[in-house]
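Attaching a single structure in structure tokens format; questions to follow.
All protein chains but one are shown at their positions in the complex.
Labels run A, B, C, D and E following the written order; every chain starts at residue 1.
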Amino acid sequence: MSRPITLFTGQWADLPFEEVARMASEWGYDGLEIACWGDHFEVDRALTEENYIRRKREVLEKHNLGCWVLSNHLLGQATCDYPIDERHRNILPPEVWGDGDPEGVRRRAADRMRDTARAAAEFGVDKVVGFTGSPIWYTVAMFPPTPDEMVQRGYQEFADRWNPILDVFDDCGVRFALEVHPTEIAYDYWTTVRALEAVGHRRALGLNFDPSHYVWQGFDPVTFLWDFRDRILHVDCKEARVRSNDGRSGLLGSHLPWGDPRRGWDFVSTGHGHVPWEDCFRTLNAIGYDGPISVEWEDAGMDRLRGAPEALEFVRNLNFTPPSTAFDAAFGSEG
Amino acid sequence: MSRPITLFTGQWADLPFEEVARMASEWGYDGLEIACWGDHFEVDRALTEENYIRRKREVLEKHNLGCWVLSNHLLGQATCDYPIDERHRNILPPEVWGDGDPEGVRRRAADRMRDTARAAAEFGVDKVVGFTGSPIWYTVAMFPPTPDEMVQRGYQEFADRWNPILDVFDDCGVRFALEVHPTEIAYDYWTTVRALEAVGHRRALGLNFDPSHYVWQGFDPVTFLWDFRDRILHVDCKEARVRSNDGRSGLLGSHLPWGDPRRGWDFVSTGHGHVPWEDCFRTLNAIGYDGPISVEWEDAGMDRLRGAPEALEFVRNLNFTPPSTAFDAAFGSEG
Amino acid sequence: MSRPITLFTGQWADLPFEEVARMASEWGYDGLEIACWGDHFEVDRALTEENYIRRKREVLEKHNLGCWVLSNHLLGQATCDYPIDERHRNILPPEVWGDGDPEGVRRRAADRMRDTARAAAEFGVDKVVGFTGSPIWYTVAMFPPTPDEMVQRGYQEFADRWNPILDVFDDCGVRFALEVHPTEIAYDYWTTVRALEAVGHRRALGLNFDPSHYVWQGFDPVTFLWDFRDRILHVDCKEARVRSNDGRSGLLGSHLPWGDPRRGWDFVSTGHGHVPWEDCFRTLNAIGYDGPISVEWEDAGMDRLRGAPEALEFVRNLNFTPPSTAFDAAFGSEG
Amino acid sequence: MSRPITLFTGQWADLPFEEVARMASEWGYDGLEIACWGDHFEVDRALTEENYIRRKREVLEKHNLGCWVLSNHLLGQATCDYPIDERHRNILPPEVWGDGDPEGVRRRAADRMRDTARAAAEFGVDKVVGFTGSPIWYTVAMFPPTPDEMVQRGYQEFADRWNPILDVFDDCGVRFALEVHPTEIAYDYWTTVRALEAVGHRRALGLNFDPSHYVWQGFDPVTFLWDFRDRILHVDCKEARVRSNDGRSGLLGSHLPWGDPRRGWDFVSTGHGHVPWEDCFRTLNAIGYDGPISVEWEDAGMDRLRGAPEALEFVRNLNFTPPSTAFDAAFGSEG
Amino acid sequence: MSRPITLFTGQWADLPFEEVARMASEWGYDGLEIACWGDHFEVDRALTEENYIRRKREVLEKHNLGCWVLSNHLLGQATCDYPIDERHRNILPPEVWGDGDPEGVRRRAADRMRDTARAAAEFGVDKVVGFTGSPIWYTVAMFPPTPDEMVQRGYQEFADRWNPILDVFDDCGVRFALEVHPTEIAYDYWTTVRALEAVGHRRALGLNFDPSHYVWQGFDPVTFLWDFRDRILHVDCKEARVRSNDGRSGLLGSHLPWGDPRRGWDFVSTGHGHVPWEDCFRTLNAIGYDGPISVEWEDAGMDRLRGAPEALEFVRNLNFTPPSTAFDAAFGSEG
Partner (left out) sequence: MSRPITLFTGQWADLPFEEVARMASEWGYDGLEIACWGDHFEVDRALTEENYIRRKREVLEKHNLGCWVLSNHLLGQATCDYPIDERHRNILPPEVWGDGDPEGVRRRAADRMRDTARAAAEFGVDKVVGFTGSPIWYTVAMFPPTPDEMVQRGYQEFADRWNPILDVFDDCGVRFALEVHPTEIAYDYWTTVRALEAVGHRRALGLNFDPSHYVWQGFDPVTFLWDFRDRILHVDCKEARVRSNDGRSGLLGSHLPWGDPRRGWDFVSTGHGHVPWEDCFRTLNAIGYDGPISVEWEDAGMDRLRGAPEALEFVRNLNFTPPSTAFDAAFGSEG
């Protein structure tokens, strides 16, 4: 065989779960990375409603799909983000947003992340992909001058807020796969190093490999995979395209909406950008990653109904198996 | 659907129009960008011969092809080119060449361009693609020293010769799409700026976007599309390939014939070169271009019968539709 | 001669103004770009204290230094920044910080900027360089999804807060030179376009050209100079060095302190980085900029006492005069 | 048609010849480049065993495969290599290795190469592809200081050892196609120049074009093809992939095994690397090469059963025919 | 010492020869490359006027300057250029321009070039640097389609016009050093190959190495030096600067005047551009070039009085001597 290829349902949560399952199955996906928003996977109902989990499994089985991971980026974002504002209100369940008091939002989101671990265990998966937000991301430009103690406090706050969450993950036998991404506590190589240090490299904290966030920042996905090879819990094939040699576009994006040709980079359909996928897949083979490969599809310039099956074909083609013997073995076949 | 994909017939004018139509249709093209040479579209006959235009339309209909534009590069070239010589004689109808006296040639060519506008209107299309030639292109190297007044005179001569032509275009409700190209009054970004200024940005003068001429000169097709977005009347998917890191080949081409591997760049089958097509198509979507996409196929190293259908498939694949809603809309589907 | 070369005193404000003046003069600087912090230029005292301005001028004259501009980055930053926190407290005068209530801070800072225009006029300069902060910078990563209306509101808030400030600038005959910089309302090419639009391109808002912020974002300083040539009020020769091909360092800097070799870019002594200074100076000549060239010196890896005179020599060498006649005029001297 | 596409059997010699022939045929290959090891082509048996050659031909015919060349890299390597050690023992027939005395090994290998020419002639092909080894390759780093006379002696030794071999090739009407490759007497452009000089440019010594060895060394395959166009006897489409911008991997490979992601370059399935194949094929057309195109498939990261048919499709697609007339002929079709 | 460094007087011909000599001497130049225009060296007077040559020599001696070469670019240009127009009139002596009839101009220019060889011999130098013009340069863009016979005729015309000129050079013991340059019969590597072929590689035709014309065309000055090493008669250190990654500027220059920042490349003061001078000088050493190094100074953005001495210092610094023994000889000094 080789690794299963799944579709992340996060960008399809405006559609009913069953419809997404049906389409993914028809396109040939092997499974889903299910988002914990929309009606795709409702953590509260999963823990309280009889048969909720069973019915989800039935949908998957009906469409011959597997599921190896849940994803809860949106709630995770709110656990230690700063500032908390209308952007969060737009993506959170009303009961988590509540009155919008920032600290209350963060605490309710943390509770819900703990529940996500519990629900994942019930659902029979041992990984949750997601975000953490960050107390210090907004200081990224280092002006006004950001004291180093402020940075240290940020990592400490992350640890203080997430250690109790990860305790529940440990209790449930589930691991959290942090997607390294701008606005998270870890958004590049060295912040990943420091975030892992902040929680003492505890086993519960792993990584979701999504290289679309690396290429425009300029660090190497293969180096990331190799150095964090024992932390890679999941892979998202999201794609980015850089266009920055025209004299005017900038890598910070100019507050321009996705899809605007003046942006210095953009998300595009997997295979249409600058992630060195072939090197990534070869390295995934080399480090022995055998979990699912998930297509996270975002492209403001292409209809998703065209993109999703095309991305599957692209990934399928790269998801090849390494050989069992060295090729130059054939040279010594003499006797 | 999306934009129609047409085949430019200019490089096929050694074949009868009907045969080209038949092949294009069989390959799956949606229509033709018809050249005004060979028997493909004869301006004089179109204006004088009863049924000429109707018979052309019938051929198109028979093969289920549309036509949205005529192209008259060769005659346009002669309208204000300098010097006029055997190269022009080779590409002009004998009655336009006449005795070969340069000024006579230019005037007859201008008359014929006016007729082209009239014939286009009769034919039911509102755009003519073409060239202009240039009184100053031959001074491009700036040696012997070229006084700036000589350059200014060149743009003025272009305006003087073309304003009367564009008057007829205006009268006919047709616009002229200048293909920015070496040897034309506009061959790069800044000469395009200046050519538009020369005619006071009159509406009749638009642009045919053919990025094959941009990549070896080193300016960016996406920037061109964005900045001239209200002038882009037509798109030609011609392709160029640059090969200039071998120490010996030069970007000016060394007077070597097309296809010679010592050249620093060459025209190749669409998709085999260095035009950033994906960025171009995304930008065409972003600026709302909804006209035809025409394959202008030139490749001295490949049989055209192989290349034309392959280029169609390549372009068809890029000619995708943008989505109707933002992808991150799905994140806020909670309530 | 040519343009005067000044030293920006902002990074030297821990030293008494007179000492900075003495050193700058000894190194050979022609003048100072005086910071409105430390004891270098105190806006409140300048407006209220008899002789304050005269004494400043005397210091300058004593050291044979000119001054063409005041700079008030720190107060400007607070006028419409978000969030307001300890970083601002560290850089603001106590009376502006007050109780730290964000809206109060912003208003007091705006008052002080108006006073800065008045003080500049009194001091005899007609330009103030500075920052604005930004209501939307912190959303730069576009996640959680940032609605376009939120971006529009940000520019509008900038206009609403700054139009009254600029009214005072107009009254005083002083112009404000915004330094395009991350965390400001304009941090790259396209945000500059939009910030100028937001205030209706009113004359009072110009630009301080500091290309150190451009090179790691990937947009071209020469293009910026050319396109905004009628807005360039002042030039800061600050320098940046990019180091992003090592597989691990990222352009966002990883929250690492200045000078850490793991950062993807850093500020360095002018001439030690990747700003294309020669092209910048040639373009400054071409657009007719004739104001001061100011060395803004920041380098966490070099002692400033070494750097400041070296930077002066570097800039002096580039600050050459263009010729009065075309070189190829000599070819036609025959008759 | 166009040139036949063959599969080099060297990396498949652990399988019986007939099985390789069957698979190659099923995948669609036009023929085989047969390796003289394993049971694929045994030079000694070919010269001594009645019907051996006829039976090989019958296998080919049964599977509708052609053969235009034999390959004997392994024996060739031993003819003038230094040092001779266990690596050679692993790839040589026991009777050639003998007691392993280096000079004896070299002489027996030379004898066998002469026999290879004879066997090739019997088999009906007029080219043998192969290696030569090198007396001086191991000094490539130039430290300890390598006297130039030592280098000269190396080329002379090559000539002394190979002229007698090439005499037999001449006698048999067969030419030897040296694969330019590290560890051979010629491993790059300038060593090829010098190796040809060493044997006085005798006709019997030609070249096997295998650009996989060029790209990581940094010289241009197209330049190689053009300058040695009258020596190109055969083409191997082997592929290499370079990955050297991560700060740590080096082009010399760090003694790491093939397929290790820390290597600076690697062999990969044809079409997955950095050889500029399109330019190579266009140049092969331009220089009139009309022999077979052989897929030499090596990829430590991909199963060969997947790779071999994919590589064929890749090469088939590039193996296009040039046109018979110039495309701009169509512009002059007027009269 | 090493090679003398001279100043080319062509761009200073608006000044009297003696003044240029005085300034060059004061700046420290070792000699002059004297232009045959202005009053610098008048070929007709040199051949007819008693003492003209002696007086020139006296000026040189007075200022302690050598001279090893005359330059006659302007007249050379007219010998086989096409078209001949006002640009030529501006740079030719009135008696050569005459009535401006093109063929008459070409013939008179050819006569004057023959005289230049004679005058050079009289003056005691054995090389003349210059241009040739070209009958086919203006067809460089290959549109309208340029038949290959037209190109061939162009080279033939060059040979027909220049062989008689070179006969006189031979008679006088003088060689002509063609400066490879756009608008000349040879403007890049491959046109140089063909121009040399056109005159049968006769010894009288050599080359003036001026790499400023190579860098924006994209071919390698070191390769040029190596391959034409037996033809390099003289060296001009002219400099070019390329700026083509801003999305809008193009390598053909947009008819914009020198010094305009929108141009894709420009001439600049030696050392301020992209010629790989260090590699060039090392290669000049390697090929044993021992003639003068001449600074040809052109920079539309810098005052020449600043540039000329700075360029001398730059070149002086590169004009270093190679060692007499190998550095690793020191490793073997043991016994």
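Keep in mind that, in the parts below, a contact is a pair of C-beta atoms (placed from the backbone, for glycine too) under 8 Å apart; a residue touches a chain by one contact, two chains touch by 3 or more.
In this text the structure is predicted, and so the values were computed from the model without any measurement.
Displayed chains that the missing chain touches over the full complex: A, B, C, D, E (touch as defined at the top). Of the candidate positions C:D81, C:D246, C:E278 or C:D328, contact with the unshown chain belongs to C:D246. Among D:N72, D:T223 or D:N285, only D:T223 touches the chain left out of the display.
Listed for chain D, the residues touching the missing chain in the whole complex are 74, 77, 82-83, 86-88, 90-91, 136-148, 150-151, 154, 181-183, 187-191, 194, 214, 216-220, 222-223, 244-245, 247-258, 262, 264. The chain not shown here touches chain C at positions 10-14, 37-38, 74, 90-94, 241, 243, 245-248, 257-262, 267, 272, 298-304, 306. Of the residues in chain A, those that touch the hidden partner chain are 144-145, 326, 328, 331-332.
Simple rule for what comes next: only the chains that are shown with their structure count from here on.
Of all residue numbers used where chain A meets chain D, under half belong to both copies. The two sides are thus made of different residues. Placing every chain at the mean of its C-alpha atoms, the farthest one from chain D is found to be C. The distance from the centre of chain B to the centre of chain D, with each centre set as the mean of the Cα atoms, comes to 45 Å.
Among the residues of chain B, those touching two or more other chains are numbered 74, 90-91, 144-145, 220, 222-223, 245, 247-248, 257-258, 262, 326, 328, 331-332.
Under the stated contact rule, the graph of chain-to-chain touches is complete, every pair of chains being in contact.
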